[in-house]
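Have a look at this one.
A single protein chain has been omitted from the complex, and every remaining protein chain is retained in its original position.
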Amino acid sequence: MAIRETRSRYEALGLSEDDLRRLHYHMLRARRVDERSWILNRQGKAAFVISCQGQEAAQVGAAYNLRPGHDYLYPYYRDSGMTLLLGQTPRGQFLSLMGKKEDPNSGGRQMPGHYSDRALNIVTASAPVGVQYPQATGTALAFKMRKEDGVVLVCGGEASTSGGDWHEAMNFAGIHDLPVVFLVENNVYSISTPAAAQVAGSIAARAEGYGFPGHAIDGNDVLAVYEAAREAFERARSGDGPTLIEAKTYRITAHSSDDDDRRYREREEIEEWRLKDPILRFEKYLAENGLLDEEQKEAMDAEIKAEVAEASEYADNAPFADPEDVLTGVYAEV
Amino acid sequence: MAIRETRSRYEALGLSEDDLRRLHYHMLRARRVDERSWILNRQGKAAFVISCQGQEAAQVGAAYNLRPGHDYLYPYYRDSGMTLLLGQTPRGQFLSLMGKKEDPNSGGRQMPGHYSDRALNIVTASAPVGVQYPQATGTALAFKMRKEDGVVLVCGGEASTSGGDWHEAMNFAGIHDLPVVFLVENNVYSISTPAAAQVAGSIAARAEGYGFPGHAIDGNDVLAVYEAAREAFERARSGDGPTLIEAKTYRITAHSSDDDDRRYREREEIEEWRLKDPILRFEKYLAENGLLDEEQKEAMDAEIKAEVAEASEYADNAPFADPEDVLTGVYAEV
Amino acid sequence: MATKNLLQAIHEGLAEEMRSDDSVMVLGEDVGRAGGVFRVTQGLQDEFGPARVMDTPLAESLIIGSAIGLSVNGMRPVAEIQFGDFITPAFDQIVNEAARFYYRSNGAWTCPITIRAPYGAVHGGGLYHSQSIEAWFCNTPGLKVVAPTFPADAKAMLKSAIRDPNPVLFLEHKRTYRLIKEDVPDNGHEVPIGKARVHREGTDITVVAYGLMLYTALEVVEKLSGEHGIEVEVVEPRTLYPLDKETILDSVKKTGKFLVISEANLTGSVSGEIAAVVAAEAFEWLDAPVSRLGAPDVPAAAFSRPMMDYFVPSAEKIEAAMMELARY
Partner (left out) sequence: MATKNLLQAIHEGLAEEMRSDDSVMVLGEDVGRAGGVFRVTQGLQDEFGPARVMDTPLAESLIIGSAIGLSVNGMRPVAEIQFGDFITPAFDQIVNEAARFYYRSNGAWTCPITIRAPYGAVHGGGLYHSQSIEAWFCNTPGLKVVAPTFPADAKAMLKSAIRDPNPVLFLEHKRTYRLIKEDVPDNGHEVPIGKARVHREGTDITVVAYGLMLYTALEVVEKLSGEHGIEVEVVEPRTLYPLDKETILDSVKKTGKFLVISEANLTGSVSGEIAAVVAAEAFEWLDAPVSRLGAPDVPAAAFSRPMMDYFVPSAEKIEAAMMELARY
């Protein structure tokens, strides 16, 4: 009975079993790439790691709605779950992580997590938090002007809503009913600052003040995220305007490899959230629905781990960027 | 019957007949000063005029709650109705208008409308729209830190909510329950841009998203404004935090003496709003309540006009700022 | 070909680009029905509609940020900042974002936006409608900063800016909008970004100036020629960043004396960089101190007329600086 009800849930969402497997695959793959990054960091091969761990459901559930190379993505630094889903590779991630010449995002110029992919319409990401929001509205406006059905997905953490850029973009999107989906991955912390000292009221509730819908959803439930995002994408595609989604989730790792989170949060809190791990949770769902047994899981994981190991090895052996590379490519040629 | 009802309105607000007369006086005085400014402009004596006309009720009704020299005011360029009420003088206004040395706001440095008065806690105003909001929250925070009962009133037009500063301040005020009152004088236009192209959704409705109350009120009804502001000031004084008030009003004049509003709005629209003039409306209310007859009105007006004429004359004869004044006062002495 | 002032020339450049390329659009505060506070965009909304000539909210970071996003998705936006003084909220989007799209993505993404901003002191403008904002931006690799002075140059350079795959900040001195008229070619006239212009040949002193100061300098220079036989070579950078060092250095090497004039507060203005280049690379040719003239180091021009007039470098001060060099 319980099973039938949950099964009907994904069916109601129009998802096939294959879709479910892909959602699972992409979450797990992102996690494994991330885990490997920390090992490389401990080995002294990666100067800086910034993680997606804990946020894979929010990322994969939302980005699953994107049509790569058609819609646009403005990811933030934790969104490797999105960029991998769209077509970036573990190799690429590790090349970037180690500042290698072949880094697909920036040729070794940017820190890891600053994604960019012209072919996939992943717009070059930056470090100043929040700048992506006005840019995303501009990209959406271009779609609207040309009467195309493209959608722009723009993402950030909950602290990215504190700066003016978020608001200016929300207002602009509301005025012109732009085809843009705002995804806020509220993972409770901004480095050390808890959401209570960061956000007054409610992020999701703010959308109403701009005249469009906002939804606060369980960001660790990949189907809930997919559902909210699908609705938002449909709204955008049909010209009805923007949607704000606040995915409530949690940052399982420290802010980055430079951060020591014992200064500001209790271990128990993290342990509690580990129990709500979005991947374990989805695996349980799949198992309950007879879509995943231990063996299948092991097989998929083994495949992913092999890919990750190969990618990491490749990147490790790849050449560093040349010193003089720092000098080139300041201006595009007229 | 109708009269008794309206009378009980001001009594319920705790206003005496004397209060009503003062409200009327301050609105009318602000208007007359403003009208005179345009004459000086046409005479070639004032290079630039920016008006309060049409917004006197919003300004006087709100600022009537301020304790001069104790609470703080961050006015915007139209708020002469507020600064005059607090104790600035018509003389001061005209001295500023003509860039005279005695200009109390800036010694001839700033354009008219950039109010400043240390003794009255009117914080030096600027031209970049919206910068006052974060500043006001800081001033409110100082009150809170010292456990004092001071309140900060900060004002702007509806377009001042479009920039990031407004949002950052709203969020901060909400997080810390700061004793600040946000007054947005929504006069429908930002220079030429109508509110529909400026504001998505509703300004007042946004307060909820920050966790504090927002009220959209009839900004041409001085008692309605007074009422909303009084409640907001009480909330702030008793430590309950901020309030947002959106006073719906209308800019009767062009944006400034540099603007030709025929480019973007119909004369009929202005005429319609002239019928809703806040001063006429309040005079009607007072008359209906037997608090003002033609004679009293004429007497008050004559007194104001005499003061205005004298002030204008004084300012006209006052010396210009010295050229070298431009060089002094860049740094405060250590 | 018709005779036009700076404002008309810029308007025409915009209109022509919009006619020839559908992806060119204008956005900014009050650029639509009102045609901009200076009327540069007047009539464009009638011709191209409210989407391609869009009134934005009062939010400069949004204006530039959305222009960036538009450019990413096939458009060629020309963003107007109503007054240069109000470009500050967009500082992040300009210097940290637009200027770096190309470099940080290793050449994958370009950011072909143009940002028009009126600058310079004007009567009645006061502290916040007067600033010379060049120096804030002339240290940002990836960005180009142009400040043409004459109408024909301005029109041609605006077109170059719009067609440039890089972000270009296009500065217009407010007091020169209607100052002179000159023949402005209808189409096809090209002025590349990055090339200075020698307005007048001379053998005694090299003067670099732009904007209102260029006009004042050109007047003073004629007077000096007539009254004292001093022949000053006048170089207008036109592009402030990256600088056409060669033209400036060639001139100094000929004259041996150098003065750079800018209306900005002297200290930290772009004249420092220009003077430093001359002092480093033309040292052996110099017969006199590398001289600079600018406004005093106070926030900006004041509202009150006498103060404002005292603030802006005057013809007298410019003449004195030249005479001092000539006598050196």
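Letters A, B and C mark the chains as written, and numbering starts fresh at 1 in each.
FYI, contacts are C-beta pairs under 8 Å (C-beta built on N, C-alpha and C of every residue); 3 or more make two chains touch, one makes a residue touch a chain.
Worth saying up front: this structure is predicted, and the values here are computed from it rather than measured.
Asker: Over the full complex, note down every shown chain the hidden chain is touching.
Answerer: A, B, C
Asker: Using the touch definition from the top, which of B:S80, B:S106 or B:S257 touches the missing chain?
Answerer: Checking each option in B:S80, B:S106 or B:S257, the one touching the absent chain turns out to be B:S106.
Asker: Can you work out which residue in A:S126, A:N187 or A:N220 touches the chain that's missing from view?
Answerer: Residue touching the absent chain, from the options given: A:S126.
Asker: Would you write out the residues of subunit B that touch the absent chain, in ascending order?
Answerer: Residues of subunit B in touch with the missing chain: 72, 103, 105-107, 109-110, 114, 116-118, 123-124, 126, 128, 131, 133-143, 145-146, 150, 152, 164-165, 168-169, 171-172, 175, 329-334.
Asker: Touching the hidden chain in the full complex, which residues of subunit A are there? Just list them.
Answerer: 47-48, 99-101, 103, 106, 108-112, 114, 126-130, 159-160, 162-165, 190-193, 197-199, 258-259, 263-264, 320-327, 330
Asker: Could I get the residues of subunit C that touch the absent chain, sorted low to high?
Answerer: Residues in contact with the chain left out: 61, 85, 88-89, 91-92, 95-96, 99-100, 103-104, 127-128, 135-136, 138-142, 241-243, 264-265, 267-273, 275-281, 283-284, 286, 288-292, 297-299.
Here is the rule we use: only the chains that are shown with their structure count from here on.
Asker: If you average the CA coordinates per chain, which chain's centre is most distant from that of subunit C?
Answerer: A
Asker: With chain centres defined as C-alpha means, what is the inter-centre distance between subunit B and subunit C in Å?
Answerer: 37
Asker: Between subunit A and subunit B, tell me the centre distance in angstrom, where each centre is the average of that chain's C-alpha atoms.
Answerer: 46
Asker: Determine the centre-to-centre distance between subunit A and subunit C, using the mean Cα coordinates as centres, and give it in whole Å.
Answerer: That pair's centroid distance is 41 Å.
Asker: Two or more other chains in contact with one residue: find those residues in subunit B.
Answerer: As it turns out, subunit B has residues touching two or more other chains at 162-165, 197-199.
Asker: Where does subunit C touch two or more other chains at once, residue-wise?
Answerer: As it turns out, subunit C has residues touching two or more other chains at 57, 59, 61-62, 89.
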